[in-house]
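All protein chains of the complex are present and in place, except for one that has been dropped.
For reference, chains read A, B and C in written order, and residue numbers begin at 1 within each chain.
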């Protein structure tokens, strides 16, 4: 997965192109020739993570603000913005012309549908919340990947779904 | 509001009939001739409350379990079940005969609709989750007061509503 | 005084925040009933949760609650309180409040109103100090009532000068002037601040020392008026004239000077007819000459460092004295052991001129373990009100020597997790590892000379970890799933979803 990051503020602001892979509990990050491998785990206490980078232990908290992320570790706070270049492209496409084809929202993992936030006929744009799923005791909001109009809702509240199952079919934007 | 409470377990189990009123930040409780007035406030840290009863300060935490509430204060834990006699009646009625008339789910306070969990035609029973509302930065689940069949959903996600506004109309159970 | 010294068990704490919590703890230790008061902004504050009882005293504005004598006395009446502990700040140095408590039949846990009154007036205090032979910084003989008089005195004393509110304290109502240019503006400003903060616009002028250290003596005067010196505290690390780090013993005070300073402090307290705990503040110059500054007639914010080395509970001693009891210890058993440091945790932004901050405590983990004490007024989920002092907590460390105390403080600060509110914890991490602090040779100009916001920037290792975490967070969000939290009967573990490629 390619990401595009802005780290720091003011004079220390840097932009980076990242290649991120997450596999089997480990995160691999490549940027400008440098490779980082980290063992990562989400902590149950707020938006925080434990990272082990080359054995070094970091407890990192993340707060989402209007102007990006605030990343705190070891008492230092870093401003960071991490964006998907793909999402950026999609967002631009949306403003230029409707997507030519529809798409399907698939269940990313097994779980339980908690609530559906759209009905057939609703227009959506990238980022529109579509459905809330509960998995591993956590509620997750699934949102639209691209613009379109909801064609069909295949599932309802309290329904169990398998990973990869189609949840909502979205037609091209009108 | 009348409530019916079971306090304690085993030999110490007691049943009480309560009359509870909540007005302007104060809770009035009457049981067997005894009257208690308490200043009450919800703490932002979990399901916990600060009570001032005759000036005495109690920090109380409540955990919901399968067999009722676990109420912890001052290091002691009490088992408690508090039920509405009306709900009990309704629940019995439900099993005997359908409610004769429908009812409306009204917004208890101004807020924002987050998600609707039912669609017209859905049967509901007392306690069925119907809608999630956000108010005062808190999400609250509104559930059915009695059995019935959803007739009409008047609101949708992201819609602002006023206190008392009709959210969902429910017809008699079939 | 003698009239008020009597047994009591129900004590109203006329304060809020960490100091109210501090006093409540000792009341619990003594088996006494602790009675909190709270403004409308403080209904869910920690001191209300921890007290045995709690009563409202009015709106959020301090002037209508914690500073309102009538409301406090009414709360004392309703709660059947027998004594009042004022904490620090608010009405703690208000002679009228002390007197009103006594009139209402309440024991005031502090010095007699007469001692508060004389020390509350900087000029009377200086005069008293002069009489007992305590050295003084050159200054105006009385308050300067006009700009002209201020100018005349400033020229007589010689610049740089300090304009100070007579009733001031805690850094409020003071300005430094290096020449006569800004005198008018400063004079009006200090008078205005003094009026607003203390209801008294008297101002005086004194010589400003370029590289002073701020060292204070803790004293304890028993019911018979015998005054004990319990060691000094070095308080020279200040920003905006307010202390941020204090320690005992002072790392740079010769033993002979320490003894002289302690003796001078005791003499001042005795001359004022002092009872209970008090602090005599001195300025010390480059040649270790000390000058009497003022006496704080109350428990000091930084009293815990003295408690850590002496093993005393100063609040318990205050209560014993107020009850007319002898001190609870033999002075020989309270000889200082080791060294202690305190870091004040403020809701403020060191990157933006230490401006006060507010917010809700989203995540909180205080440091624990050997040699660490935390006095805190906050908890997770608590919203820091805008109405009061931005002090959130004090982290205190003790060591067999200063090196260990500072090392433990560094460790404690590293462990501290406090999110959701901007604080000076990161600033303290820098501070306690600064070579000048480690060497123990600093004065009140230290921060002004050494601190720049960019010293708080992270290193490249930390930046790398921040980047990993931010990427992980974004990866997870882009997948529209939370990073799964698997419970295998044990800890939380990431299941490791394959990323679709």
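What we mean here is this: a residue touches a chain if its C-beta (ideal position, glycine included) is under 8 Å from a C-beta of that chain, and two chains touch if they have at least 3 such contacts.
Fair warning: this is a prediction, and the values are worked out from it, not measured in the lab.
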item	value
Among the chains presented, those that the missing one touches	A, B, C
Touch criterion as defined above, residue of C:135, C:251, C:385 or C:440 at the omitted chain	C:385
Option from C:128, C:144 or C:372 whose C-beta touches the chain left out	C:372
Of C:40, C:127, C:222 or C:260, the residue in touch with the unshown chain	C:40
Touch list for chain A against the chain that is not drawn	39, 41, 43-46, 50, 52, 55-57, 59
Interface with the unshown chain - residue positions in chain B	1, 3, 5, 7-8, 12, 16, 18, 20-27, 29, 31, 36, 38, 40-49, 51, 53, 56, 58-63, 69, 71-78, 80, 82-84, 87, 108-109, 135-143
Chain C, residues in touch with the chain not shown (by the definition above)	21-22, 25-26, 28-31, 40-45, 50, 60, 304, 307, 311-313, 328-329, 333, 337-338, 358, 365-366, 368-376, 379-383, 385-387, 400, 404, 407-408, 410-411, 414-415, 487-493
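The rule is short, and it goes like this: only the chains that are shown with their structure count from here on.
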item	value
From chain A, the most remote chain by mean C-alpha position	C
Between chain C and chain A, distance of the C-alpha-averaged centres to the nearest whole Å	45
Rounded Å distance between chain A and chain B, as computed from the means of their C-alpha atoms	35
Residues of chain A whose C-beta touches two or more other chains	none
Overlap residues in chain C, where contacts from two or more other chains coincide	none
